[in-house]
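Omission of a single protein chain aside, the complex is shown with its protein chains in their original locations.
When the chains are written out, they are named A, B and C in that same order, and each has its own residue count from 1.
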Amino acid sequence: MLNLAERKKTYQIFSDLFRYPDQPSQAASAQSVADLSQLLHLDFPPELSQVPALREMEVAYTHLFVNSLGGTPAPPYGSVYLDAGNLLMGETSLKVEACYAAENLNLQGSDEPPDFLATELEFLYYLLDEEEAALAAGDTARQAELTNKQIVFFENYLSSWLPDFCERIAARSSDPFYLWIAEALQLFNRMEMALFEKVRKNSISELPTTS
Amino acid sequence: MANPKKQKMSRRKFLGISSCALTTAVVGSQVKVLKALAKSGDISEPVAAITKDVYTSCGMCVNKCGVIARVRDGVIHKLDPNPNFFPKSRGMLCARGNAGTKVVYDPDRLKYPLIRVGERGEGKWRRASWEEALDMVTNNMNQIAEKYNRASMMFASTEGTFSEHFFLQLAECYGTPNTLRHPTLCLSSNIQGFSATFGTNPTPDVKNADYIIMSGANRAEALMTPDSIDMIKTDGGGRRKLVYLDPRFTKTAAKADEWYPIKPGTDMAFILALINVIITEGLYDDDFIEENTVGFEQLAQHIKQYSPGWAATECDIPAKDIRRIAHEFANAAPSAVYYQGRRSSFFQNDTQMRRAMAILNAIVGAWDTKGGLLPNKKIALTKHDYLAPWYDDVPDRLDKGGVTYLSEKDGSWPVFRDRALAADPYPIKGMMVYKQNVLVSVPDRAKSLELMKQMDFICTIDITMSDTAWYSDVVLPEATYLERLDPPENLSGPVPVVAFRQPCVEAMFESKTNFWIMQQLAKRLGPEIAETFDFTMEEHIHHMLKKKPEIYDALFGKGVYYEDTEPEYGRLKGKRLRTRSGKIELYSEKYAKKGLDPLPVYKSPDKVPTNMYRLLVGRHAYFTHGTTANNALLHDLMPENTLWLAPSEARKLRLKNGQMVKVKSKVGEEKLKLEITEKIRPDSVYMAHGFGVLSKGLSNIAGVGGSDAALIESKYCPISGNCAMHETFVQITPA
Amino acid sequence: MKNKRFAIVLDTERCIDCKACTVACKAENDVPLGPNNYRNWVVASKLRGKYPNLGQSYTPSQCQHCSNAPCEHVCPTRATFTSSDGIVDVKEEKCIGCKYCQTACPYNARYYNEETGAIDKCTFCAQRIYAVPPRLPACVDTCPTKVRAFGDLNDPNSEVSLLLARNPSKVLKPAMGTNPHLFYLD
Partner (left out) sequence: MSAFKNRPKLFVWMAILLLGMAAGAAGVIHVLIVGHAQSYNVTREIPWGLLIATYVFLVVSSTGLCLISSLGHVFGMKQFEFIGKRAILLAILTLLCGFGAIGMEINHPIRMGIYTILSPNFSSAIWWMGTLYGVYLMFLCAEFYFLMKGMHKGAFTMGVLGFTAAVSAHSNLGAVFGLLEARPFWHGSFLPIYFIVSALVSGCALIGMIVYFNHKKSGAPMPLKYADFMDTLGRLQILTLMTLVFFVVWKIIPGIYGHPPEKYEATMSMISGPFAFNFWFFEVLMGLVIPLCILFPKKTRTPTGVMFAGLSSTIGIFFMRYDLVIIGQLVSMREGTAELVNGLLQYTPSLSELGITIGAICTCLFLYTVAERLLPLDPEEH
């Protein structure tokens, strides 16, 4: 089971990996893969000992998530999976945006719909960061509130579509990098679900803060 | 060429750079590195909370119907017909119009500029910043100008977006004469034939006509407002009659009073026989002819050879029916029209066939009168004038002289493509495409692919990954019609209106309006060109409306501006027409001078070879050409196209309903499902247009159905340059 | 809502089978994608006659909002009910998905909506007709040739009342005794 800091880091890594790759993120990706495999106890994939070149990552990302042969194989937007009609900007997209607004956050930094995967992961990262701060300040009420927010957001807007999303990647890609990331995300999704299930059963204080 | 550091600092990128300084500036005192999300002290209502009704114009086809977008929480929830008086679409919205929301929220829509990485057509793309993509486009344009000639760039454009004139303006300013528009895949022969007779291409007054003859124009399926609405019998209109000629039993046939499965390519024989009866039996409008036309004597002489008996053997319509229809038509006149409407052309003699139509309408006086042909009116808007740079060494259009009457702006697709493939007289090396799906809409796809292959550079501006986009080097995402402010457009007609578009929602992702893209390209092409685009859209609109500022309020207040509610009849009475003689030319002096037949001369279509069938194509009410078949709502209505074949022929070929068949023409081969139906002549087969696309980029239609463009040979009308869609014979075998 | 009896009058002669009504309805009512999911439809009749003398009719239809609705009678949990304005509707949370109403409806007007987890059907676009200002049901509003007219039968001056007063009309499957409120002009 991951502790708070580890979860925060995992969210951050995933958020970065599901953004369109650029030079810095490509440079960091070797470390990201290594970190993820350590955090999630997932075998470090031998084929990724050499992380792909930026160009390869770009092509694979564009193919999978932007536009490509056979339609976008795995659109990284929640509403495509959660709402009727396989469309962008469904009801859940608006709800997701409301969640951000409730935390005084806006989408100034993104041209993507609110339920873009990387943004959702970033939001969870933010909540965990806040929780860490609350913990440091000894504000248990705030900490509990933040845990609850994570659970609500994760369960309502993320965890249920991730399996389908990851399966679509697996079905339509031969790119080892994103295949592995998808597998890792699936695993992390299950870990988080299990964790939240535990939290629900026990008290909030059970949420591991340290290893 | 991809240097990420050169990328434009978009808002996202700006925050994406994990520079603490930048990030902290945005997130305030927070140390955390947030990229998409930002913290600001002032969180106003999210943009998403807006609920409003927005007037705009539909962009699903070229018809421009009035639409009101119901925006709920910042999302377009529903498109409804404009409830205000809108003479052109009369408060309706078809299936495609209703499916428009899917276009905006389609996860397959183009989102970012894309640059090809692998081989052309291989499907390897990367995202690029606008900066990089635009630079790449103009660099290539400049290179082609340097290496070859400015005329070596071709610009192919769609119609009906309200913005294509900016695209054409860029072509002109860049210095190429080679712009290609849709008319030679559509109605250029129609315009040519009617203009040669009336000096203009008039509109039939379908709403008030007592007697309508339609040939080929399938108005119940190939929707054109308001004709599709008006052709339906209304209460109490007991005298109205619709005679419909089509080798297929279409939905229009189901609505018609009489349907004749005419032999394809013989419409002209039918029309000439009608003229023959009307003239020989003295059913024509003597006074009208005397006052308004020239060449009746020549016509009367010429028409003698075309008796109903003769026509009956040509077109498979009994002589007595031809005679009866001629009488009924003449009796109903002048409230009677032989409907030319708008449809693509099918045979190489299409211009002369249209002339015959025009002549028939003229001799019964169905001109500029209630229920006849009406000259179009326009509401004058101030034009945007610009001074295009002058280039000394730019040659004429590539297809110049290829056909008798070539439109300078539109060109002729088949002629142009043949010359481009032969580099005759100069090579074409660059291609800018604006929303025209060349590989689906231009006949003989193999040739189009060949053409694209020889290009040094191809850039496509579109909203989805069309086949043509797939074969391009740079793909630029345009904002959809519901996300744009488009200039007012003058929809001419008997009751002209001005329509416009305004953004119902903000453009998603990094899609941009065509106008913005043109501006950006112009900026990169140099100050002289940039100057012609140096205005904002708002300024442009105000400029266009400066003589009638009330239009502005009407557009924003009720989505439409009009001055009349009913057509004005007899408007051109006593006025000079825009023909050589100033009158209706039954005999065309102009054609005679050019060595063309001054009166329509009939020539039988080629016989269908044994064991072959004539391939017919057509449209239906669910898809617009090759552009909307991927729309999920519409896709459910018609997931694939089929090949229609008469039961008697299917028995002969031992084919079963629903089995896959191979359709083979001289230029291509397609596989699709067979549909055995009584609805078609035994000598022909039919397939709907818009299926069987090449790229799998459109997820819903990949590999389903067959493409007509792959099969149709590129024959064309030598007068107008229009494609002849029905002059291809195919063989059918089990697949 | 009181003292209203909504109905639709159709002039099928005008129908060109363009399916604008079907798509408008799907878009308005968030009907899930899929060829079997729809609240209204157009039936293309069998081709009549032999080539070259052919005929075909197109009949748009939807829930008939019967006064004597079989679907309402058979619903074990009263999820299907008739409002005082004559609209037959479904309370989604009560629907158990037994599909008995689907077998009971003589018009095949109902389908199971996987998104809402309940039987779904035409509601005369209640959300539109009771909106301020009111709007016509999507299918009525969007129709190019205006096949349908919608209104209140209890208002003797409404378009539907006038149409029915002035023209002979029929209903589908009258022998079922369902007393439908979709009227087809002869």
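Everything that follows uses one rule, which is that a contact is a pair of C-beta atoms (placed from the backbone, for glycine too) under 8 Å apart; a residue touches a chain by one contact, two chains touch by 3 or more.
Because the structure is a prediction, the values reported are computed rather than measured.
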Seminar exercise, completed: Result, missing-chain neighbours among shown chains, is C
Seminar exercise, completed: Which of C:C98, C:L153 or C:V171 touches the missing chain? It is C:C98
For this session: From the listed residues C:V74, C:A126 or C:L164, report the one that touches the chain absent from this view.
Result: C:V74
Exercise. Hey, which subunit C residues sit against the chain that's not shown?
Worked result: 36-37, 41, 43-47, 59, 61, 70, 73-79, 93-100, 102-108, 110-112, 114, 117, 172-173, 176-177
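We adopt the following convention: only the chains that are shown with their structure count from here on.
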Problem set entry | Among all chain pairs, the one with the most C-beta contacts | A-B
Problem set entry | Whole-Å separation of chain centres (CA-atom averages), subunit A against subunit B | 45
Exercise. Subunit B to subunit C: how many Å between their CA centres?
Worked result: 35
For this session: Pull out every residue in subunit C that's touching 2 or more other chains.
Result: 33
For this session: Hunt down the residues of subunit B that sit against at least two other chains at once, touch-wise.
Result: 101, 632
Problem set entry | subunit A-touching residues of subunit B, taken from the complex the two chains share | 2, 4-5, 10-18, 26, 32, 34-40, 43, 46, 48, 73-75, 101-102, 104-108, 110-112, 114, 117-118, 123-127, 465, 470, 475, 508-510, 630, 632, 695-700, 702
Problem set entry | Contact set on subunit C toward subunit A in their complex | 30, 32-33, 115
Exercise. If you look only at subunit C, which of its residues touch subunit B in the complex?
Worked result: 13-14, 16-20, 22-24, 26-28, 33-35, 47, 50-52, 54-58, 135, 138, 141-146
